[in-house]
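What you see is the complex with one protein chain gone and the rest in place.
To keep things simple, chains are lettered A and B as they appear, and every chain counts its residues starting from 1.
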Amino acid sequence: MKNMQKKVVAFLCNWCSYAGADLAGVSRFQYPPHIRIIRIPCSGRVDPLFIFNALKYADGVLVAGCHPGDCHYTSGNLVARRKFALIKSLLDFIGLEEGRVQFDWISAAEGNKFAEVATKVAGEIDNLPQWDGWGERK
Amino acid sequence: MFDYQVSKREFQNWLIKMQEEYEVWAPVKVGKNYTWGSWDGGSFPDEDYQNTLKPPKDLFFPQYEVLLKYKKVKGKRPLIIEPDLPQEKRIIWGVRPCDARSLTILDRVFINKDYEDPYYSHLRKNTVVISLVCQKPGLGCFCKDPLTIEGSDLMLLDCGDTYLVKLVSVKGKGLIKNPVFTADKPINIPMELPANPFNLEIADKDLAEKLEVIYRSPLWRELQEKCVNCGVCTFLCPTCHCFDLTDDQKGKKVRSWDSCMFASFTKQASGHNPRPTGAERLRQRVMHKFRYFFENHGIFACVGCGRCV
Partner (left out) sequence: MTVLENIKAKAKELLEAKEVEVVIGFAQGTLPGKCTPYFARTTEEVERFVWQDGCNLNLANYLSKFSGKVGIIAKGCDTRSIINLIKENQVNRERIYIIGANCPSMGSCHNCRHPQGVIADFYAEQVQLNNQDDFSDVEAFEELLSEERKNYFYQEMSKCIRCYACRNVCPACYCKECFVEENLPCWLGKTTDLADNIIFHLTRTMHVAGRCIDCGACVRACPMEVNLSLLNRKLLKDIQELFNTEPGLSLEAEPVLNEYKEDDPQPFLIGGEESV
C-alpha cells in the first residue's frame, strides 16, 4: 500500500499531547498508522536539529505541545513558540512544501483532536509529491 | 621541450573521442570559481582560470570513502563485503603542474614498499593526468618550478590557438596514437613564462634542521593567535592526507578526511589531549610538512599552490 511507505514523525510533549494521543488510543479514535511518535518532556525540548534530521528519514514532521499557558514546566512552550515560528519560516523560505512540517497545541484531554490532527496531517503529507529526503532518495 | 603542437579544435575532437572510453574530468566554472567536474565536451578554461578551488586529491582520495561493509550473521562471524573498486578509466585535464606534483607526494604515503593502499592505487592506475602550464602566477603561489613534469602524464602549454603537448610518461604515450599528434622535431617554448612572484626559496634543504631548533619557541603561540583552527587549509591542501576511520551506522567502515587543526584530532579516550591548544596544532602542521615528511621521504609535503595563503 502506498501509504504504508510514508512515515510521519510526531514529537509529542509528555504531559499534554502524548497523553492526548494515549487518550485517543484508549477511546478507540482511529488515526493513521504511519504516524510514528517520539515522546519528549516538553515542546521546548525540540531542537531544530530534530526536525531537520527527521526529514532525512521521514516524509513529514508533526510537533505538538501543551497550550500556551498550560505548560507543565510553565514556560517551555512559550519559549518554543518563537523557535517554531522561525523554523517554519525558514523551511518555507528554502522551498520546502507547505504542510510537510506542522505544529499544533493539543492538550491531554483532547483525544479526538489528536486523532483529527494526526489524520489531517498524515493525509496532507500523503498528498504531497514524493519527498526526496534532502536529496538522499530520488 | 615540447613534442607536439595541436590546434585546440583538434585537441577537443581528440578528447571527445577519448570520452568514449574514458571518463573525462576538467575544471568546470561555477559562478566565478572553478571546481572539478565532468567535462562537457566543449568548454575550455578561460583566461582568468588560475586554479580550482579544491585540488584534484578528491578524485583519488575521496573525502568520504566506504572501505568495506559488514553484516551480522546469526551464530557466525560477520560477513565482510568488500566494495567493488570503480572500474572506469579516467582522464583529468587542466590540472596545474603543482597539483599534478602533489599526486606524487600522496603516492609516497599511500603506495610504498610496506603497503599499497588498494583504493588509492586503483584510482591512480586508472587515471591519466594531463596538466596545463600556468600562464601567470596566482596571488598566493609560491611553487618552485612552474614547469615541473612530476605527476603529469601529458603536459599542455596554451599558445592561443594551439596547445603544445609534451609526453611525460608511458601512460601518456599510450594515449597518443591518434594521427592528430605529429611532429618532426622538438618544439621550444615560444614565450617567456613569468618567474616565481615571491622570489622565495621555500625548498631550503636546511629547513628541517632549523625547524627542529625552534620547536619550543614562543613563535608558535604568536603565530596561532589569529588562527581559528577551522581546518580549511587542510581541506584545500593538495598534499594533506590525514584521515579518520569510523564505523557508519549501517554496517560500513568508512574513511573520511580529518584535520590536525581540529582539537579532537588528538583527543584521547581518557580526555587528555597532547595538542591542547592551537599553537601545538599549528606547529604540528608545519613540522609534518617541512620536517617529518622531509626526514621520512626526502621532500617537503608542500607544492606551493598557495591555496592556504
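Couple of notes before you dig in:
The rule we apply is simple: a contact is a pair of C-beta atoms (placed from the backbone, for glycine too) under 8 Å apart; a residue touches a chain by one contact, two chains touch by 3 or more.
In this text, all values refer to a predicted model and were calculated from it rather than measured experimentally.
Contacts of the undisplayed chain with visible chains (whole complex): A, B.
Within the full complex, the residue among B:112, B:246 or B:296 touching the omitted chain is B:246.
Residue A:52 is the one among A:29, A:52 or A:73 that touches the chain missing from this view. Where chain B meets the missing chain, the touching residues are 30-33, 35, 53-54, 63-64, 139-140, 222, 225-226, 228-232, 235-236, 244, 246, 248-249, 254, 256, 264, 309. Residues of chain A in touch with the missing chain: 47-49, 52-53, 56, 67-69, 75, 78-79, 81-97, 102-105, 117, 120-121, 133-136.
Methods note: only the chains that are shown with their structure count from here on.
Rounded to a whole number, the gap between the C-alpha centres of chain A and chain B is 47 angstrom.
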